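Just one protein chain is left out here, and the rest sit where they should.
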Amino acid sequence: MDFEDTAEEAAFRAQVRAWIDANAPKHLEEELKRASFGSNGVVSEDPIATGKAWQKKKAEAGWACLHWPKEYGGAARTPIERVIWGQEEGPYAALTGVFTIGHGMCGPTVMAWAADAHKRRLLPPLASGEHVWCQLFSEPASGSDLAGLRTRAVKADDGSGDWIINGQKIWTSGAQYSDWGLLITRTNPDVPKHKGLTMFFLDMKSPGVEVRPIKQANGQSSFNEVYFTDVRIPDNQRLGEVGQGWEVSLTTLMNERLSIGSGMSTGFPDLFRYCMDAEIDGKPAVEDSGVRSKLAQLAVKQSGLKYTGMRAISALSKGETPGPENSIGKLVAGAAMQDLSIFALDLQGEAGAIWNEDSPQQGRFQAMLMRSPATRIEGGSDEILRNIIGERVLGLPGDIRVDKDVAFKDIPTSGRGKKSSAEAPRT
Amino acid sequence: MDFEDTAEEAAFRAQVRAWIDANAPKHLEEELKRASFGSNGVVSEDPIATGKAWQKKKAEAGWACLHWPKEYGGAARTPIERVIWGQEEGPYAALTGVFTIGHGMCGPTVMAWAADAHKRRLLPPLASGEHVWCQLFSEPASGSDLAGLRTRAVKADDGSGDWIINGQKIWTSGAQYSDWGLLITRTNPDVPKHKGLTMFFLDMKSPGVEVRPIKQANGQSSFNEVYFTDVRIPDNQRLGEVGQGWEVSLTTLMNERLSIGSGMSTGFPDLFRYCMDAEIDGKPAVEDSGVRSKLAQLAVKQSGLKYTGMRAISALSKGETPGPENSIGKLVAGAAMQDLSIFALDLQGEAGAIWNEDSPQQGRFQAMLMRSPATRIEGGSDEILRNIIGERVLGLPGDIRVDKDVAFKDIPTSGRGKKSSAEAPRT
Amino acid sequence: MNLDFSDEQKQLRDQVRRFLSEKCTSAHVRAILEGPESYDKALYKGLADLGLLGAAIPEEYGGSGLTHLELCVIAEELGRCLAPVPVSSSIYLTAECLLHAGSAKQKEAWLPRLASGEVVGTFASSEGQGRTTPATIAAKVEGGRISGTKWPVVDGDAADIAVVTARDEKGGISLYLVDLAADGVHRETLQSIDPTRGQARLTFESAPAELLGTRGDGWHIASQVIDRAAILMAFEQLGGADRALEMARDYALERMAFGRPIGSFQAIKHILADMYVSATLARSNCYYGAWALVSGAGELPVAAATARVSSTTAFQHCAKNNIQVHGGMGFTWAFDCHLFYRRSNMLAVSLGSLSTWETNLIERMSAGNAWSAA
Partner (left out) sequence: MNLDFSDEQKQLRDQVRRFLSEKCTSAHVRAILEGPESYDKALYKGLADLGLLGAAIPEEYGGSGLTHLELCVIAEELGRCLAPVPVSSSIYLTAECLLHAGSAKQKEAWLPRLASGEVVGTFASSEGQGRTTPATIAAKVEGGRISGTKWPVVDGDAADIAVVTARDEKGGISLYLVDLAADGVHRETLQSIDPTRGQARLTFESAPAELLGTRGDGWHIASQVIDRAAILMAFEQLGGADRALEMARDYALERMAFGRPIGSFQAIKHILADMYVSATLARSNCYYGAWALVSGAGELPVAAATARVSSTTAFQHCAKNNIQVHGGMGFTWAFDCHLFYRRSNMLAVSLGSLSTWETNLIERMSAGNAWSAA
């Protein structure tokens, strides 16, 4: 057992490190490191332009989309090389966060399902950072139950073969910067819900596409709602067959779960540092036995996730496929972060309610408190993740499905989530 | 708000206290107070004989079955009077624990469903402690899913009208001392499971009835398995119509949930006393901040249950029906007791593994550790209780039922619970 | 035994709830959340006019002369609707300090105006990060003038007067009444996790300060008042926990997924059941606190800590899970879930945080009130 690179890995790492050292926008390092939740932290310049520039530079040097084939602008590198790149790119990776969904999910889907001509046209500018892509899947009334989506695609009656889209998507990050979108629609409500879906890619500048930012509970707006009013999409922008949309979407979602790192952060290192500095009745908080017990339980979660990630990297390093262990990451990290942020505020006493630059670590724990509920929901809620672990990892039977063989139009629905207090939602 | 008796309640309490003071078997008080889990604590004499004697004395003085009508040997007292009696009887109540199921569940069921002749014959000797009753409901393959029971009752082919019983019941407490049993059987496997059940009472001395004690995980044997081999029951011992057994059983189970006291114990008072005595690094454990935080969370559970019970008693005192609050009792107490017993062993250090008379509080925490898992299962597992709270208290929809409209014989089953390691179970 | 509110008190609760259902909707709360105002003045005036602010203040001082049980009832309702008003600061703390330790003159001067809402009071003791203890009080009074900095002070941006803990000439801790309009008082509004309640830093530069209660007795008085305020605060938290549970339950009944109401899934059903459990424990512990508050029982310190720990735990638990049950919608600004989440975490640290009250509870129990836990 060791944490060392193989000779090849070491050589590759040196090569990467040298290039990044020579080319990375060093002047942004500090603000990137201060990045809090939901932004890449760049404030001194336009974050999107900066991100596109960094991606372009990487592409020109052959460091874009390491996992993609060269013909589409990728670098055809091994998974372990991709991991090493990520470790070395460090804070600068946040610069190109706007491409994460395009490179990680949309691109691979296009690669698997689009016609060659489309691939050659669409993928290189995505790899090089010219184009931003977004994913148009979730809807207000279908979150965990993605296949319950209602955005309709109907053949135009003008014989053009075009499709007319009407409906609404939600939780779309980057929609406001996107050139292209990967869109899943319902083309047939008369068959069971998984069977009536069709996937398209569309030009986000098309007439009838309206992007509205969503204000989140924590006051940020990292996501959008996207409204479609009689949006026209040529049939040749269809991915897969009509009615094959669910199958296509699985390609996208499968790629979502492939990301492997050194373990999601629970925020423990921040809490630990804070407990080293803070005092309880004149003694360092870290010497308080109650604090110690709390810290210890969080510490083993943090390190457990860290070394779970390293076990996966070890598998990649041997050319093996990592096991299902990484599926625990978000489930553990989300709850731990919420838990520890509440604990950090407790230690701050009445001042824990104050959230400004003077708060410990510039209000990092207050930001965690307000952001962590989203972590427990986005990209698979805690409940969905437990189902996935129970069913895919442990092999337990699925939940009873009452809607499986029912025509979509006959499935009872609640309309978009209504709000739960006197007043109508502003979304 | 106050914790005082009304004038009537105070008068009644004085009367009860005086009688108990004059009649209770004082010489047993000490061992009764030392009672641990699963036994009434009486060791110096035969606990059953002692219990029957105490019940007889109560009956002769008109203190038996306070909630029953006088014609059946009860005292026709109000619910609040029953509560006051319980408070005053204190440790001596444990003496007549063997009658709890008979007086609380079997009796009321007989009262509601039996013919007058039977009631007059069966209920007085049950009230006076002459007869012990047990409840024959659960089976190895049907615990939470009671209606999935398989014990068969078939009409004898001799024209006698008698029923022939074959099958097995489990978790029957007191079966070995019982004169009568309340037995639910399946008389028709060709209809949905709730519709094919029929209830009987039977003489436990009938040929073909075999009682075997179950050895529990903690080494005690508070329960039995009861086997039925061609046991004959006259049709006039049927309660309710043929096929009406489920409805009859609801009378029994409803009465199970009526018991109201001053809140189930979590074991907190014992842990608190222990932490006052025990030391950590030379200082009283109760001064350790980790211990304090743990104790505080347990303390509010303990007091929360205590005052929840008092709110119910307050309702009774006003002649109102208590709310659903008491449904939380076992759910909170079971988990809390398991949690605190593990914590108590932790504080004992390596000696926490030792379980003998010299252990703190004569090994009370080790006994809690080994007994508490049963509390979280018996009479409704934690999961069933959460379903009940969610559905009956909060009004949420029931689980999807795949077996609802299926003939019982067509419902997939697993045979009696098989064991989970190489070797066959000894039950 | 009667561990319940009286029929009259229940009628009062219904009346207050009706009033608040009109005057304290989500829209009213959001107006404070997003607007420039520190609190809802119209609502506060309305509460005063109904005699609710002065519920537990004797009639001779312009109050309604009811008991603290009525104040518990009112507190629960204010908590249910997240009322954005300084009742806890002005009534539970300031008015109670005056009732508890004020001279006849001070009571006459301030209680009627607190009851009428004409004057808003607050309590200023914390001086920054961490637990507030006698050792952390650095503010000083000399020759009737106070100097020092107090923060955070809840409702300190809106208050007219403050009861302040400070070192007296003898170095002991005393309570002082400070007119926040006086020279030498500077205040700075502080951003917080719950903008529906004001927070401020008060800086005193030899501002006039009037002794409240016996000199050197300040910490003792403050502790007694804080214990009583903690019980009232626990009722606010209980109201919030109950409302968060109801919101989640309603949403679980209405929101469909996989062709079923999400409340029919055990994953959601059992989250809701656990919310009910914690809210029920909190209610029973709050009633215990209410009993101790009015009966003046010796175990009041234990009862206060019990109610406070139980309600803080329940409100945080329910507010957190209310968002989880709502899923993505629960994390939008438009849904009210975050208002409860913010308030639950803000109340969890005001009057001292959970770990402090856990310590208080066990210290007090081991100091001889152990029997009360049996």
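Letters A, B and C name the chains as they come in the text, with residue numbers starting at 1 for each one.
Please note the rule applied: contacts are C-beta pairs under 8 Å (C-beta built on N, C-alpha and C of every residue); 3 or more make two chains touch, one makes a residue touch a chain.
Not measured: the values here are computed from a predicted model.
Screening B:A22, B:A117 or B:A217 against the full complex identifies B:A217 as the residue touching the chain left out.
Although one chain is not drawn, the whole complex shows that of A:M1, A:A22 or A:A117 it is A:M1 that touches it. Within the complete assembly, A:S289 is the residue of A:S222, A:S289, A:Q361 or A:T413 that touches the hidden chain. Touching residues on chain A toward the chain that is not drawn are 1-5, 9, 268-269, 272-273, 276, 284, 286-287, 289, 291-293, 295-297, 299-308, 310-311, 313-315, 317-318, 325, 328, 331-332, 383, 385-387, 389-391, 393-400. Take chain B: the residues that touch the chain left off the picture are 138, 140-145, 148, 170-171, 214-219, 278-282, 290, 338, 342, 345-356, 360, 366, 369-370, 373-374, 376-378, 381-383, 386-387, 399, 401-403, 406, 411-414, 417-423, 425-427.
Residues of chain C in contact with the chain left out of this view: 265-267, 270.
The definition used in the following text is that only the chains that are shown with their structure count from here on.
Inter-chain spacing, taken between the CA centroids of chain B and chain C, is 42 Å. We define each chain's centre as the mean of its Cα atoms; on that basis chain A and chain B are separated by 51 Å. Within chain B, residues 289, 291-293, 400 each touch two or more of the remaining chains.
Annotation for chain C: residues touching 2 or more other chains are 260-261, 355.
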